[in-house]
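Structure record follows, encoded as structure tokens.
Take a look at chain A:
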Amino acid sequence: MTENTKMNEEQIAEAINNAFPDGITSIQVAPRRVFLTISKDILLKLCTTLKNELGFEHVSCVCGVDMKTHFQTVYHISSYSNKVVTEIVVDNISKDKPEVDSIAPLWGGANWHERETYDMYGIIFIGHPRLERLLMAEDFKFFPLRKDFDGGRRVA
Partner candidate 1 sequence: MAEEIKKRTTYLSRGALKPRAYVGDGLKVTFRTLVRTTIHRPNTIQYPWETLVKPECYRGRPGITLETCIACSKCVKICPNKCIEMVPIDHPTLGKVKRPQVNVARCMMCGYCAEVCPTDAMIVTPEFELAAYTRSALMYDPIKLQHERKPGYIVHSPMVTPSEMKSGRTDSHDKGDMAIKDTVQLDSRKCISCARCSKTCPVGAITMTDTGELNPKTNKPVKKPVFDDNKCVSCEQCVDVCPKSCLSMKEAM
Partner candidate 2 sequence: MELHFDYSGLYEFLYSVSSWLLWLVGRAFEFIGVDSDNFFYPVRQFLTDQQFVYFVALILVALIYLVAGLLFGIQFIWMERKFLGRFMDRRGTQVGFLGFFQNFADAFKVLLKAVIIPKDSDKRVYQFAIFGILAVSFMLLGLVPWDNNFYAVNVPLALLLGLAVFSLAPFTLILAGWSSNNKYTVIGGMRGAAQLIAYEIPILLVVVSAVVMTGTLNFAEMVAWQQNNVLLFIPLFIGAITFFIAGVAESERIPFDLPEAESELVEGWQTEYGSLGWGLIMAADYLRAYIVCVLFSIIFLGGWAGPDFIPGSVWLLTKAAIVFFFMVWLRAATVRIRTDQLLKFCWNRLLPLAVINLAIAVLIRVYSVGWW
Partner candidate 3 sequence: MTEMWVNMGPQHPFNHGLWNLRVKLDGEKVTDAEPVIGYLHRGWEKMVESRDYQQIIPMSDRLCYCSALTWSHVYVSAVENLMEVEVPERAQWIRVITIEIQRLASHLMWLAAVGTDLGSYTIFLYAMRERELFLDLLTNLTGARMTYNYMRIGGVRNDLPENFERDTLRACDLLEKRIKGEYYQLMDQNTPFRMRTIDTGVLSKEDAMNLGVTGPNMRGSGVDFDLRRDDPYEKYDEIDFEVCVEKEGDSFARYRVRMREMLVSCDIIRDAFKKIKEGPVRVKTPRNAPVGTAFAHVEDPRGESLMYVMGDGTNHPYRLKVRSPIFVTVSAAPKMCIGYKMADIPAIMGTVDMCVGETDR
């Protein structure tokens, strides 16, 4: 981690802002929270700066959302030193080619979360060390958490 000065959420928000002037669509700040909505392509660069410069050591959660027209992936990354949690929403991932950069190489904690998101939604994480199904059976052909998957009947 860089200098161990404690940065509160405003400083972190500005640091992110001037580091990535274009890719960020919206940014809000709340006590100990930073909410970001970004586009797909700057995700990996943003995560590396978060990890190296801003001292975010822990990925709390990676989850996918099926917005019927497109996919979304939501990252909660928290920092122990600054005691801040950033929520990054990667919006409009196209439905026919759902691909996002994987942040598993940066944080080991995201490994299984991304595998589960792939298992449930079919979002492919590029660069993930071992992207396979985690909870469902290996030969399960559907992605259960998608909105079009009707849970009420028996599937092969």
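Criterion: a contact is a pair of C-beta atoms (placed from the backbone, for glycine too) under 8 Å apart; a residue touches a chain by one contact, two chains touch by 3 or more; residues count from 1.
Quick note on selection: all candidates are chains of the complex that A comes from, given by their letters.
From a predicted model like this one, the values you see are computed outputs, not experimental measurements.
Among 1, 2 or 3, which touches chain A when you look at the whole complex?
In this complex, among candidates 1, 2 or 3, chain A touches 3.
Which of the residues in chain A come into contact with candidate 3 in the complex?
Counting only chain A, the residues touching candidate 3 are 32, 57-61, 63, 65-66, 74, 76, 78, 80, 83, 85, 87, 89, 107-113, 116, 120, 134-137, 144-145, 149, 151.
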